[in-house]
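Only one protein chain is missing from this complex, and each of the others stays in its spot.
Showing chain A:
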Amino acid sequence: MESIPIEHGLILAAILFSIGLIGVLTRRNIVFVLMSLEIMLNASGLAFIVAASRWGHAEGQIMFLMILTLAAAEVAVGLGLIIQMFRRYKTVDINELSEMKG
């Protein structure tokens, strides 16, 4: 069976993580920011699966399950906050939330 260099898997995870980071830093729509956070969490999960595949162990998959749980809880709370924000400010622009200045 053919083999895959471990570098390529980790490079893919690093690229996906960087794209997600660009999304978090540049977007002003809070729904897109939450989606970019999902991309970053998913990229770290990919890195764990690549490492698990390198050693042939199941521990990496267990860490992926923990990341999955974390992502689900984070999205539930984040979307609840987005709904509350939209109800109060009638916008999804995160710059509208900058009223608490020093």
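Convention: a contact is a pair of C-beta atoms (placed from the backbone, for glycine too) under 8 Å apart; a residue touches a chain by one contact, two chains touch by 3 or more; residues count from 1.
By our rule, contacts and distances are computed from a predicted model.
One chain of the assembly is not displayed; among "ABC transporter ATP-binding protein", "1,2-phenylacetyl-CoA epoxidase subunit B", "Glutamate synthase (NADPH) GltB3 subunit" or "NADH-quinone oxidoreductase subunit J", its UniProt protein name is "NADH-quinone oxidoreductase subunit J". Across the interface with the omitted chain, chain A contributes residues 1-12, 14-23, 25-29, 31-32, 34-36, 38-39, 42, 45-46, 49-50, 52-54, 56-62, 64-66, 68-77, 79-84, 86-87, 92-93.
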